[in-house]
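What you see is the complex with one protein chain gone and the rest in place.
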Amino acid sequence: MKTQFVALRTPVIAMGVALAITAVLLLLAGADVFAAFGVLLGGALTTPSRISDMLMLLAPLLLCAVGLTASFAAGQYNLGIEGQMTVGGVAAMWWLRGYQDGSPVILYWIGAVLCGMLMGAVWAMLVALLKRYMHVSEIFAGLGFNFVALGLALYLVFGPWKRPGVASMSGTEPLADALWLPTLTGTRLTLITPILAIVMLAIVWRLIRHTHWGLQVRACGLSALASVRMGVPATRRTFEAMALCGACAGMAGALQVIGVYHSLVPNVASGIGLMGLLVALLVRADVRWVALVALFFAIITSGSIQLPLALSIDSSISGVLQGLIVLAIIVARARRGEEAA
Amino acid sequence: MHVSIQQLNKSFGPVRANQDITIAFAAGQIHGILGENGAGKSTLMKLLSGVYKPDSGQIFINGTAVTLGTPRLAVQIGIGMVGQDPLDVPVFDVLENIACGLQMPNDADIRQQIIHWSTTLGFPLQPDQRMRDLTVGQRQQVEIVRLLIAGSDVLILDEPTTGITAAQVAALFAALKTIVATGKTVLFVTHKLDEIVALCDTVTVLRAGQLVGTQLAMPISKEAMLTAMFGEFLTHPQVPANPISTDAPRWQLHDTLLHDTTFVLGPLNLSLPKGMIIGLAGLEGSGQRVFMHHLAGTAHPDRGHVHFNGQPLMRANPLVAWLPADRLHEGIIGAMSLSEHVLLMRDSLLAPHQTAHAKAAQLIADYAIKATPDMPLQQLSGGNQQRAMLALIPESAQGILLEHPTRGLDTVSAMAIWQRLQVRRDNGATVLFFSADLSEVMQYSDAVLVFFGGQVSRLLARDSLSEEALAALIGGVGFAEVSA
Partner (left out) sequence: MNWTQLLTDIAAIIAVSAPLIIATMGIYLSERAGVINLSVDGSMLLAGMTGFAVAYTTNSLILGFVAAALVGGLIAALIAYLGVSLRISQTAIGFVLALLCTDLSSFLGNPYVQQTGPAVPAWPILGLTTIPVLGQLLFSHDAVIYLSLILVPLLAWWIMRTRSGLIVRGLGERPDALFARGIDVIRWRYVMVIVGGVLIGLAGAAYTLDLKQGWTYRHMAGTGWIALAIVIFGAWRPWRILLGCYFFAALQTMASRLQDNAWQIPTQVLQVAPFVVMILVLAVVNSLGAPELQRWINRLPMPLRRVIRFLTSPAPAALGHPFIQQ
C-alpha cells in the first residue's frame, strides 16, 4: 500500500502543478477559473452528441499514440506522424474516387483504409530511410515530409481534385453519401472507428510486449550497436517499427476522410498526430496507459472547443494544459531518477 | 611543492576505495604509487586533482591545509593530472587545446612556451597539429606541456606507459627527470614494478584501498614490492603457450586489403590456426579494430576475401562472437536483463519466458555472475557485465574477438575471464584479443600479431618474444624483420 502511494504521489503532484499553472493563466486571461475547468474537464461529456464528438477525436488520437509507442520503442522520434496521417487521407481519397454508384461499398471502405495504412507506412519508411542512409535526424526528416504531405494535399485540393468551379481549403468534393461510414442516429459517431483503434491498440501491445519481434525492436531502441552485435537485424526492425507507426497514422487519416470530413481537406491531420506524440511521451513505451491518457486528452480537447462560445476563452488552453501535464510528469520522473537522456 | 595527506577517506557505496590514507610527498622527487588494478590508486589521484571530493580527511600544500574537491581549486593550487585517456579536445589543435582555460591572454606567448617546453623536454610537438591526428603518447606529451604552462607544481601521471611505444616511454622518463630537477613533484601511478625501479625516488604501495608501504626509498627489491602489493609473494603464473599449429586454419587472408573510413590495413597474408589465443599488440588505433571487424564479417575488404573455415566471410557469422570494450554502449543492453538477452539471441516468434529464465540462471551459475536472471545488466559491476557478455557467447562459437577484455577489472575478475577463455580455446575456438597492456598480451597469448604503420606482422610465437622486444616492435623498431 505504502509503496503504491509513493509511486502515485509524484504524478499526482505533477498534475497538480500543471493544473495550478493553467489556473493562473486562466486568471490572467480574466476567465472564471472554475467554470473554465468545468468545461475543459466535463464539457465533452454533457450530451450524447458531445460524447460522440469526443470519441471521434479519441479514435485517431489513440491510433497515432499507439503507433508512436512502437516507434518510440525503437528509439525514434517520429515527428513525421502528421504527414503520415495526411498521406493516409490522400491515399484513401484516391481509392474512393474510383467509386461508382452501385459498387460494393464495403470494398471501398476496406480498400481506402488499407491504402491509407500502406501509404502511411511508406511515408514513415521514407523518414527511416533518410535517417539510416542519409544521416538526417528523424525529427527533421519527419518535419520535412510533413511539409511534403501538406504540399501534396494542398496541390490535390486546389488542383486536380478541386471541387468543380471553386477550390478552397474546405476540401475536395464530398464523397457520395453511400460512402459515408454509418453513424449512430443523431450523432456523428461511427462505431467502427473507435473499435478499430482499440483493436490496433491490442495488436501493437501484444507485438511490442510479448513477441520476439517486440523484444528485438525494444533492444534496437535501447542500443542499436549492441543489438546488431547480438545478431538483431536492427535496421529492419527499426524500419518495421516505423512502418507500423506510419500504418496506424495512415489508418487514422483514412478514417478521418471516410468517417469525419467525407472529403479530403488539406488539414486532415489537424494536430492530432502531435497530440499523439505528447501522449506517447507521457506513457513512453508502456502501452497500458495509452488508452487512458488519450481519453483524457480527447476529453480536454473536445471540451475546450466550447470555451470560446461559453466563456469567451481561447480554446488553445487545452493544448497548454496538455503540454504542462507532460512537462510536469517528465520533470517529476527525472527528479525520481527515472528519466534518462 | 610539498604535498601531504592526512586521514583521507573515500567510499563508493559499500566499497571503501581509500581508507585513512596518510602520506607526504617531498618536492623535487618522482614518487611511485604502486598497486594492482582496483587497489585505489586512481581514486587517490582523483581526490588530489579535485575530480572527487573526499568523504573526510585533509590535504596540506607546503604545510597549509587546502580545500580541494573541484578541478578548479586543484588547478589554482597547482596540481595537474594526466589521465590514461588524456582529457583533450580532439578537434582542437595543440595550441588551442593548451590555451583553452588558460589565464595567459596572448597566443604568441603560449606558442613560445609550447616550443620552449617541447625543446626542454625533448617532445617533438608542433602548435598547429590537430589533437585527433596525434598518438596517445603525443597527446600525453601535450598534456604535460599544458600543465607546465598552466603552472602546475605537482604532476600526477596515471598509468602513463599504457599504449605508448618504447621510444615514447624513454622520452617520458627523461622528461619527468628534467621536470623534477626544477623542484616540481611528480606522482607516478603504475602497476609495473620495472617502471618504479627505473624511474622513481620513492614508492608507496596501496592494497585494497589501504596503504601498505609508505614512502619506501628506492632501491627496493621487486620481491619486496610484490609482497606489499599482494600480501604474500606471488609470481605471475606463466601459462604455457600452445604451439602454432599448421592444421586447416580458422581464418585466412590472401592479399587482402582492409579499410575503414580513414584507415587502410594491408595487403595482408595471414593464417590464424584453430585452438589458439592470439594477442594483437600495437598502439591504440593501429588497425586492430578494423582487423577485428573484418574477421567478424561486419566490414568487407577492399580487395580479396577473409576466409573463415575455408569459406569467404560475406556477412556477420553467428560462429564468430565479437566483444567490444565499451560494454554498455556496444556490447550489451543495460536496461535489459540476462534472461532478455538470452531471448534476444534466439530465434522464435513468441518469446518463451520460462526457458529463457532457466537458461539465464544456468549461465549465472556457470560463470559465477553476481546477478539474478531478471536484473538489468547496467546494475552489475564491470567484471560481472564482462562475465555476462562472455556467458552469452554461444557454445558453438569458433571465433571469439575481444577488445580490452579485462580493462577496468580487478585481478580476480580478470583471472576468471581468462580461465573461461582458455576453456573455449581448449575446445577448439580461436580467441583474438587486443589490449593496451603488453604484460597481459605476454601473459595470455599463445601467439602475437604486431600492428604497425598499416601493416601486420606474421604470427609470432609468444615464447619467442619478451615484453621489451614487443614494446620495441609496436613502436616500429625491428618491425621489418617480423612483417609478413
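Things to note:
Note that the chains are named A and B in the order they appear, and that numbering of residues resets to 1 at the start of each chain.
The working rule: contacts are C-beta pairs under 8 Å (C-beta built on N, C-alpha and C of every residue); 3 or more make two chains touch, one makes a residue touch a chain.
Quick caveat: nothing in here was measured; it's all calculated off a predicted structure.
Listed residues B:S56, B:Q76 or B:S221: the one in touch with the omitted chain is B:Q76.
Only one of the listed residues, A:L150, A:L189, A:C245 or A:A298, touches the absent chain: A:L150. Touch with the chain that is not drawn comes from one residue among B:H2, B:R16, B:R111 or B:H259, which is B:H259. For the options B:A65, B:C100 or B:A248, the residue in contact with the chain missing from this view is B:C100. Although one chain is not drawn, its touching partners on subunit A can still be listed: residues 25, 28-29, 77, 79, 130, 133-137, 139-141, 143-145, 147-148, 150-151, 154-155, 158-159, 167, 169, 266, 274, 277-278, 281, 313-314, 316-320, 323-324, 326-327, 330-331, 334-335, 339-341. In the full complex, subunit B contacts the hidden chain through residues 46, 49, 51-52, 70-76, 81, 83, 87-92, 96, 99-102, 105, 150, 259, 261-262.
Criterion: only the chains that are shown with their structure count from here on.
Per-chain Cα centroids separate subunit A from subunit B by 49 Å. Put simply, subunit B touches subunit A in their complex at residues 298, 316, 318, 322, 324, 329-336, 340-341, 343-351, 392. For subunit A in complex with subunit B, the touching residues are 210-213, 215-216, 218-219, 222-223, 225-232.
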